[in-house]
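Worksheet for the structure shown next.
All protein chains of the complex are present and in place, except for one that has been dropped.
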Amino acid sequence: MAVLDLEVDTAVVSPVRKRRRVGALFLAAVAWIVLIGLAAALAGALPIVSPTDMDILARRAPPGAEHWLGTDQLGRDEFSRLIYGARISLTVGLLAPVIGVLIGGSLGMLAGYFRGRFETLTVGGVDVLLAFPPLVFVLAVTAYLGQSVLNITLVIGVLGIPAFTRVARAVTLSLSEREFVVAARALGATHARILLRELLPNVALPLVAFFLLGVAVTIVVEGALSFLGLGVPPPAPSWGSMIAEGRENLDIAPWLAFLPALFMFLSVLAFNIVGDTLRALTDPRPGAL
Amino acid sequence: MTAPLLSVEGVSVELPTPRGALRAVDNVDLALAPGRTLGIVGESGCGKTMLSRAILQLLPKRARLGGRVMFAGRDLTNLPAEALRRLRGPELAVVFQDPMTSLNPVLTIGTQIIETLQAHLGMDAAAAATRGVELLAAVGIPAPAQRLRQYPHQLSGGMRQRVAIAIALSCEPKLLIADEPTTALDVTVQAQILDLLAREQQRRHMAMILITHDLGVVAGRTDEVAVMYAGRIVERAPTSRLFAGMRMPYTEALLAAIPKLDSPPHTPLPAIAGRPPDPTRPLAGCSFAPRCRYADGRCRAAKPPLGDPERAGTLYACWHPLGLSESASA
Partner (left out) sequence: MASFVGKRLLYLLPVLLAVSLLTFLIASLLPGDLAYTILGDQATPERLAALRAQMGLDLPIWQRYGLWLWDVVHGDLGRSFRTGETVLGAVLDRLPVSIELMVLAELMGLAIGIPLAILCAVKSGSAVDRFLTGLAFGNLSLPSFMMAILLIYLFAVQLNWLPATGWVPFSEDPLGNLRSFVLPALTLAFAEWPALMRILRSDMIATLQEDYIAMAKAKGLRPARILFVHALKPSSLTLVTVTGINIGRLIGGALIVETIFALPGIGRLLVGAIYARDFIILQGVVLFVAAGFVVVNFIVDMLYAVLDPRIRHGRA
């Protein structure tokens, strides 16, 4: 899936042009993220039915007064399932890239700063990880380790390390030769101080941008896993598994597939917009790596 | 008097920039008779390249062109795209400054010569290849048949420019514009290229515009010289008369800046102090006044018009032209 490509790409639309359009889009994206995030976090407190309650008499009901967005084939309330599904997607979506950014970011910074054999090893190691088609890697590891929110988060997190390593290393490389770093070294600053005080603040913003893009990718990967039935184990509702179930009912109740698909699409799109805007701001010409 | 082949009438080029409209070329008039050579001289940024692009109708998309460019009786600024395309090559040709960037790096030399011949002369591939070899030989490239299969990066700078010249001449144009043809080349090669151009020009009775920043290049190789500064023509005269008695302090300074063989060693080069004016902020007075050693209050207050007060076929724009008494200018 090309969506998993987190590489620092060639410069796309010029940031100047995009900024005007994205002004409104950016706000809408942030609004959606806040909305869905709040809904997911406060799901327990919201006045909605339980996602696992089955209303046998109202199976595959279209949206209506009783069930705002209808019910699925087992009579469970769609709206509630969508909100609880958001919980899973956002939890995995936000936690997995944290692993990537912490480990990958540090490795990248150290590699770009210290150079030499450490850098060669890091780059080589990252390349080997990149040699695995991502979904294959995730499927394989969860197959061996077992399906659980923890395992899935860990695996996707590890998968994200190469992208963050590359970004951190590239930025560090370009900064290491600049005057303020050379000056700090001349003044006798320790490596730790340079890394933390001088380099980290500059590396942080691009990493945050990639983090957001990573969230988008993670939501998709988790969705794909759940779609195949190999993600978070049932009965936890996940958008992916809801789409898979909806597929069975495409002819009679298409909204069962399209509603979770829409929610996932909007969430992925929102994180992509926000992440891309930040990326364009920090790095209008990413250049070669 | 033969009708001019090329007549540039009141041409101006404006480029929109964030800081305001930039007038790269300001109200330029030129005329060139068939078979004659015109030299356009000026520092970098004076607008000479924009002028050549304006003549060729190859301006960037955002540029705005004013005025007319008459070529062989037709107004190029109003010509439909297809008609313009058809006269490029057989009537109008150009050699750019840097042959490394003006030749396509991923196509062979042969392809780049042959396609021109095929496009305009309707030759088939074999005939075009033969003609291509002849053209390469004519511009002094050794082993021309092998060159057809080579790529631009496999040739030296001088050779590449010869190839560019061969391509330009391939359809026997009536006018060749050479935009700084030797600036990107080694000094030793420069004279060869210029001589090649002059020779071909004579042989084909072709009109030529030679654009350069070096006055020394146009001496002896052009019939007329126009000096540009800050987007305008500031002096224009037949070559011999220009060198014998130039009127513009700027031209004098340009000439003085050329290193001479017979000066004593370590003679400091009299460079022109200062820099050309910011094109987005035109000055009220003469554009050259801040750097001119003869400038006075009048020069800074009002722009001198380009005129021919001596009625000798020489144009200049100066309140205090050289070689004349103070009261001579209008």
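Points worth noting:
All chains are identified by letter, namely A and B, in their written order; residue positions are counted from 1 within each chain.
Note that in this section a residue touches a chain if its C-beta (ideal position, glycine included) is under 8 Å from a C-beta of that chain, and two chains touch if they have at least 3 such contacts.
Keep in mind that this is a model prediction, so the values were computed, not measured.
Within the whole complex, the absent chain has one touching residue among B:Asn104, B:Gln202, B:Ser240 or B:Thr280, and that is B:Asn104. Residue B:Arg88 is the one among B:Arg88, B:Arg162, B:Arg232 or B:Arg247 that touches the chain missing from this view.
The residue from A:Ile48, A:Ala61, A:Leu195 or A:Val268 that touches the chain not shown here is A:Val268. Touch with the chain that is not drawn comes from one residue among B:Ile167, B:Leu185, B:Cys299 or B:Cys318, which is B:Ile167.
One chain is missing from the display, and on chain A it is touched by residues 1-5, 9-13, 17, 21, 124, 127-129, 131-137, 139-141, 143-146, 216, 220, 223-224, 227-230, 240, 243, 246-247, 250-251, 254, 257-258, 261, 264-265, 268-269, 272, 276.
Residues touching the missing chain, restricted to chain B, are 56, 58, 81, 85-90, 93-94, 96, 98, 101-107, 115-116, 119-120, 151, 153-154, 164, 167 (touch as defined at the top).
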